[in-house]
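Left out: one protein chain. Kept in place: all the others.
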Amino acid sequence: MFWNLPYIAVVLLTIIGIATILLKKNLIKMFLGVSILTSAVNLFLIVLGYRDSGIAPIYTYAPSELMVLPTPQALCLTSIVIGVATSALMLSFAVVIYRYYGTVNVDEIRELKE
Amino acid sequence: MRMSKIVRFCADMLYPAVVIFGLYVIMHGHLTPGGGFQGGAVVATAAALVIVAYSYEEIQGMLSKFLFQVQESGGLLMFGGVALIALGLGTTYFFNFLANSGLLFGMSVPFGPNPGDLNTGGVLPLMNIAVGVEVWGGLAIVILYMLSGITKEGV
Partner (left out) sequence: MKKVLSLLILIILTAFLFVMAAGFTFGTPLKSDMDDYFIKNGQEQIATNNIVTTVVFDYRGFDTLGESTVLFTAVIGVALMFRKYIRGDSDENE
């Protein structure tokens, strides 16, 4: 199992993220679970494009000419920026919900309040 | 109730260093790891450092929301404008019309490892600057608006 260790780490992070969303009752902790799930998907993208004994794909003072694949790194960059946008909007929603209902517990937000 | 003298002095000393490092990461995006998005996040950290050290009322004279809005909109317009100029010159959208020519950033690079030269890259350094300025303005606006929307008596 040790030849696949980065993929095992991706699976563990995914399970932790989904478990946090399903089992917790606080709104802020659910948002942390979404952020952990985003990090797991980014790690999966990077791990997919690795070559054995390859260096970073940059030609400035490069020691050898066997390089890892550059396309998954570009996709991961876009995904990180979208994660930042998601986190900013989710946290501002949490502030407005707390100001309106008075609590951040998910079980008490269900009822319609006048 | 302010932060102590040591915290404010260290924030004053560190602010120019962080801004210069962020601008270095943005400008050398086509030679070393980095580029527009990474450098923009580094420079936005400098604004967050100053806001944490001082309180919000003291910052309003130094960092204004209007300038950051202009900065963010200008960055996105410059990014789209550079891509549209290539359409006006006869080639396709997003074409690199400055690479391997003799104009602003156009020097040819032979194949193989070499110490990098700043004069290369074509359209890429202009796009790096545009995206870096946009990310700097955007993240600073998010921090400033979230801080100003929190009242004093228990949110």
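Labels A and B are assigned to the chains in the order they are written; within every chain, residues are numbered from 1.
The rule is short, and it goes like this: a residue touches a chain if its C-beta (ideal position, glycine included) is under 8 Å from a C-beta of that chain, and two chains touch if they have at least 3 such contacts.
Note that the structure is a prediction, hence the values are computed from the model and not measured.
Asker: Pick out the residues on subunit B that sit against the missing chain.
Answerer: 29-33, 35-36, 56-57, 60, 65, 72, 76, 79-80, 83, 94, 96, 99-100, 106-111, 114, 116, 120-124, 127-128, 131, 134-135, 138, 141-142, 145-146, 148-151
Asker: Of the residues in subunit A, which ones touch the absent chain?
Answerer: 1, 3-8, 10-11, 14-15, 18-19, 22-23, 47-52, 57-60, 67, 69-71, 73-75, 77-78, 81-82, 84-86, 88-89, 92-93, 95-96, 99
Keep this in mind: only the chains that are shown with their structure count from here on.
Asker: Using CA atom averages as chain centres, what separation in Å is found between subunit A and subunit B?
Answerer: A distance of 24 Å separates the two centres.
Asker: Under the definition above, what is the set of subunit B residues touching subunit A in their complex?
Answerer: It is residues 31-33, 37, 112-116, 142, 146, 149-150, 155 of subunit B that touch subunit A.
Asker: Flag every residue of subunit A that touches subunit B in the complex, lowest number first.
Answerer: It comes out as residues 56, 58-63, 65, 77, 80-81, 88, 91-92, 95, 98-99.
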